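After the structure tokens below, expect a handful of questions from me.
All protein chains but one are shown in place.
As written, the chain order gives the labels A and B, with residue 1 at the start of each chain.
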Amino acid sequence: MDFELMYESFFKLIKGIPLTLEVVIISTILGFFLAILVALMRISKKGYLSKTAYYFVYAVRGTPLLLQIFFIYYGLAQFSFVQESFLWIVLKDPFWCAIIALTLNTCAYSSEIIRGGIQSVSKGYLEAGSALGMGRILSFRIIMLPLAIRQALPAYGNELILMVKASSLVSTVTLMEITGIARKIISQTFAPIEIFLVAGSIYLLINFLITRGIKVAENKLSPDLA
Amino acid sequence: MLELLSFGDQGWGDEMLLAGLMTILVSLSSVCLGLLIGVILASFKLSKSKILKLTAEIYTTVVRGVPELLVIYLLFFGGSSAVMYFAKIFGYDGYIELNAFTIGTFAVGAISGAYSTEVIRGAILAVPKGQFEAGETLGMSKFQMNLQVIFPQVARLALPGIGNVWQITLKDTSLISVTALVEIMRQAKVAAASEHEPFVFYTTAILLYLLITTGSNKFFNKAEKKFSKGFVVEESA
Partner (left out) sequence: MKKINFLLAILVSLSLSTLAFAGDWSKIRIGTEGAYPPWNNMNAAGELEGAEIDLAIDLCKRMNAECEFVAQDWDGIIPALQNGKYDAIMAGMSITEERMEKIDFSIGYMTEPASLSALSNTALGTLNAPGKLNLDDMDAEAKGLLSTLQSALAGASVGVQTATIHENFLNEYMPDVTIKVYDTQQNMELDLAAGRIDAALCDKAAMETFADTPAGSGVTLIGPDLFGGSFGAGVGAGIRKSDSDLTAMFNKAIADATADGTVSRISMEWFGKDLSM
């Protein structure tokens, strides 16, 4: 076990943390808002909305993320009409292709979590809201959303960890986040075990901090349950 | 465009379908290995031994917390070395060639096992204590009780979770292209590169995965119905 190599690689690998976090945070936030939209579409009584949402979630959850990334990055870029369109500003950059893929992915999974959260809010709360004269949008914002978020938080914490792991796949489209740097070092030093041990530890640390952070958020939101 | 997917020597259609079959086979064997690991580690977690609990806890935390790509690379590069290392201890000095299928199964199965552990543990905990007590009262041996009373109920309770694990494992097989095993993702990459047609082949790959997913869903729905035969849901007050 080459400990000196592990020590040196550690400093090279942490340079990938900013990009990893950037990718995770941006996709999670975008995905969250999109997920609320998709969740509402799913619950909607309008058939075409709920069916579209259903098939979207089905397709994204039924195919591997790596394939989705490759499809968006290489598949769409193949056509000259794409290259000449305004979409190319976004699709040209591997960073944004990765964000799109990760956002769609987290949106599909999160929309189910949020849907579960929304549907778990007892009708009683909403009836109380309308008895007090609140409109639908107001009662959604003040009553349902906070309760739904509180209910969904543990599952969402899990989703964040999955996003951090998913970010490692963007190394396959030239982005140098932690895994990208790890693979580069391995190809030069031929020491896969040492490098992966260091890289794996960094990811575990990030996930540990996220888990802790979610627990703190849970305690703050539900002081009665703590 | 469709000629690219034709069967025979000029088209990649036959290769893509064979790759689909390989994906199913690798997923199957990985889930089986994962279930084996899951049963063992779940029993560790439920045992009274602190060491066993800790071992299982470390395994599931690490494997579920580290990106799958890294785990697969580690097992691929390290696994062959580890096997040869053990072989040397036993005096065998040559090279043991583990074929790509075995390595792929081992890598994906190890990951699948971490998820299966939680599913099985949850299922075992969900079996009412009364069942265990009844078994003891009837004078059954632990083995008999586990086999005839507990196991069928665990299977029923775990089935939705196993369905989830199957989905995850199916998608994880797309990450083993480093082992050069020809499953859907790898075949799509090779074909897309050779023909310079990424869109056609990645779309085909998407359709193949969705086909397998849809088939799997039907299978698990049927299985859930079959395992729930004769089971009456207790009416809650």
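We take it that a contact is a pair of C-beta atoms (placed from the backbone, for glycine too) under 8 Å apart; a residue touches a chain by one contact, two chains touch by 3 or more.
Remember, predicted model here, so these are calculated numbers, not experimental data.
*Asks:* Using the contact definition given at the top, list the shown chains touched by the missing chain.
*Replies:* Every shown chain touched by the left-out chain: A, B.
*Asks:* Considering the whole complex, which of B:52, B:168 or B:190 touches the chain not shown?
*Replies:* Missing-chain contact among the listed residues: B:190.
*Asks:* In the full complex, which of B:23, B:60, B:112 or B:177 touches the chain missing from this view?
*Replies:* Missing-chain contact among the listed residues: B:177.
*Asks:* Taking the full complex into account, find the residue in B:11, B:122 or B:163 that is in contact with the omitted chain.
*Replies:* From the options B:11, B:122 or B:163, the contact with the absent chain belongs to B:11.
*Asks:* Given the full complex, what residues of subunit A touch the hidden partner chain?
*Replies:* Against the left-out chain, subunit A lists 74, 77-78, 83, 92, 94, 172, 174, 176, 180, 183-184, 187-188, 190, 192.
*Asks:* Just checking the interface: what residues of subunit B touch the absent partner chain?
*Replies:* Output for subunit B: 4, 8-12, 14-15, 25, 28-29, 32, 76-77, 80-81, 84, 94-99, 101-102, 105, 177-180, 189-191, 193-196, 198.
Just so it is clear, only the chains that are shown with their structure count from here on.
*Asks:* Using mean CA coordinates as chain centres, what's the subunit A-subunit B distance in Å?
*Replies:* Whole-Å distance between the two chain centres: 23.
*Asks:* Flag every residue of subunit A that touches subunit B in the complex, lowest number first.
*Replies:* 58-59, 61-67, 70-71, 74-79, 161, 164-169, 171, 179, 182-183, 186, 192-193, 196-197, 199-200, 203-204, 207-208
*Asks:* Tell me, which parts of subunit B touch subunit A in their complex?
*Replies:* Within the complex, subunit B contacts subunit A at residues 61-62, 64-71, 73-74, 77-78, 81, 167, 171-175, 185, 188-189, 192, 196-199, 202-203, 205-206, 209-210, 213-214.
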